[in-house]
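A single protein chain has been omitted from the complex, and every remaining protein chain is retained in its original position.
First chain written, first letter: the chains are A, B and C, and each begins at residue 1.
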Amino acid sequence: MAQTISLKTEADADSAVAKAVAGVIAAGRAAALRHWVPATSGNFSVRIDAGRIAITRSGVDKGNLVASDILIQPLDEALLPGSSAEAELHTALYRQRPEIGAIFHAHSPAATVLSRLALGEATVRFTGWELQKALAGVRTHEAIVDVPVFANDQDISALSGRVDARLAQPAADAIAAPGYLLAGHGVYAWGATEADAARHLEALETLFEFELSYRRFIP
Amino acid sequence: MAQTISLKTEADADSAVAKAVAGVIAAGRAAALRHWVPATSGNFSVRIDAGRIAITRSGVDKGNLVASDILIQPLDEALLPGSSAEAELHTALYRQRPEIGAIFHAHSPAATVLSRLALGEATVRFTGWELQKALAGVRTHEAIVDVPVFANDQDISALSGRVDARLAQPAADAIAAPGYLLAGHGVYAWGATEADAARHLEALETLFEFELSYRRFIP
Amino acid sequence: MAQTISLKTEADADSAVAKAVAGVIAAGRAAALRHWVPATSGNFSVRIDAGRIAITRSGVDKGNLVASDILIQPLDEALLPGSSAEAELHTALYRQRPEIGAIFHAHSPAATVLSRLALGEATVRFTGWELQKALAGVRTHEAIVDVPVFANDQDISALSGRVDARLAQPAADAIAAPGYLLAGHGVYAWGATEADAARHLEALETLFEFELSYRRFIP
Partner (left out) sequence: MAQTISLKTEADADSAVAKAVAGVIAAGRAAALRHWVPATSGNFSVRIDAGRIAITRSGVDKGNLVASDILIQPLDEALLPGSSAEAELHTALYRQRPEIGAIFHAHSPAATVLSRLALGEATVRFTGWELQKALAGVRTHEAIVDVPVFANDQDISALSGRVDARLAQPAADAIAAPGYLLAGHGVYAWGATEADAARHLEALETLFEFELSYRRFIP
């Protein structure tokens, strides 16, 4: 019986890995179709279980991922060989927030340009867009929603520390969006499930596009 | 004989339902291909008969609709479980206007941004575009065509009342477009048939894109 | 023998019609893929022989043309039932210029917006773009290339007369582009063959896009 249970558990674990890997591949393909991950940029991860994630390896085309492009990264161990340096931004967030099931990072023109324009205020603040309601926890277009903006940094540990510190202390007068911007770099978006993270990424990218267009008229 | 007729009528009704459901699915897919319904936004309905419509359920991806994502909503009954709150904007319009056969609602960047810019005047007024002629009742680019703009409101009953009141009193010096804008939200477009509503949606979205681009030069 | 020759001639004529119809269908599909013919706008024709053209019927979706959407219009007869009023702009040009083999008309955002901005000067004047060389007769980016801009007019006979008069008297200091703009309406482009007309349409649309973007910086 014990052996049967063990085998079943192992098969379940294999299935959870396969499901997470398939989720990463699908997320990469969807982002590439929108041209949000140009020139092998971007990275995508899906949680397997409490201790592991599936995450894209460094330097591969996110629109044509195959299983061997995905690393199975334990959350409490050093980054595996072939990891993107930015994988640490994923693992830190998964460790801090057990409710997060997927994290997607992209480099769209709207996110990248708006992030530089907004770096001075350290925040992109949304209000008045119905599409805000696609973000978890937002019930009305009248809500004020904050997307933190961080200066980009090649020291990912230092950057990750600043992200953790800021996310732990959201603004009192706004709802925290399920994502943040790195200036001149792109957006990180997450959700409880792959579908939530994909919806959040599309909503945020579209809101950035709205906002950037709107600011051409209303500076 | 009576039974035969009854069966035939029932088959016809089934066929009308199936046709309306297929129309909703096709309209959602066409809008998603243009990125006009990001992050599960938008809703689409087609009239089945005098008393019923087929309409998208809340929270589903409009680019990948299946039959179970479509509700068969009687026009004189409360909204079905799973309805979008905005379904009331559809049912109210179908009740007021027996000639309407389909209503499509989308969130394109051009419609969404222009609607906020134009909220002060409560109208987007088109003139001078040949494409205006794709709207029913418009015969020349010299026509003045009005698209009402309403402040967005999470109280859909109140909003629906304001829409009904305004549509009942169109401007005397302009042709009323087969559609309106909700500020920061998107466009509602309709037509006598699914093809008319689809043509009106594409014409309005393109006219919004023209107008937004033009206003960058001629404020 | 005479009969054999006659049959062969008839078969050739049938083949010329079929080739022209196929050319119209392909041109419509290519333009629709670029969103240049929204909401059933645009029209497309290909010359069959000295006296006839194949041309799109009014009010059909140019991205999904079938053979029955194409009319076989004699150049010296009244417009056939189902014709677009604008068919007269095609037939007049084919009569004036035996060297023209195809005429394509589209409503892209760049052409439509730029045409209104340029109506005051009655011309869009290009210089300094390498892509100008895709237009027949242009050998250098230093050439000055003129695209006439006409006020739009629902009186197509009057408009056609103005087009003919202006095209007959091109500016002395510029090369005449194989196309013209109707303000707030769109572009007409032509060429000796379907391939030439398609290349000219794509070159002009892209040049309009360059020019519109450039004018945001250098008014």
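In the analysis below, a contact is a pair of C-beta atoms (placed from the backbone, for glycine too) under 8 Å apart; a residue touches a chain by one contact, two chains touch by 3 or more.
The structure presented is a predicted model; accordingly, all values stated were derived computationally and were not measured.
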| item | value |
| --- | --- |
| Touch partners, limited to displayed chains, of the chain removed from view | A, C |
| Candidate in contact with the missing chain, chosen from A:Thr112, A:Gln132, A:Ser160 or A:Thr206 | A:Thr112 |
| Residues in chain C touching the chain absent from view | 34, 128-131, 134, 139-142, 199-200, 202-203, 205-206, 209-210, 213-214, 216-218 |
| Residues of chain A in contact with the chain not shown | 35, 38-41, 107, 109, 112-113, 116-117, 152, 154, 182-186, 212, 215-216 |
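Heads up, the rule we're going with is that only the chains that are shown with their structure count from here on.
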| item | value |
| --- | --- |
| Most central chain, Cα average position | B |
| Whole-Å gap separating chain A and chain B, where each centre is the average of the chain's CA atoms | 33 |
| Separation of mean Cα positions, chain C and chain A [Å, integer] | 47 |
| Multi-partner residues of chain C (each touching 2 or more other chains) | none |
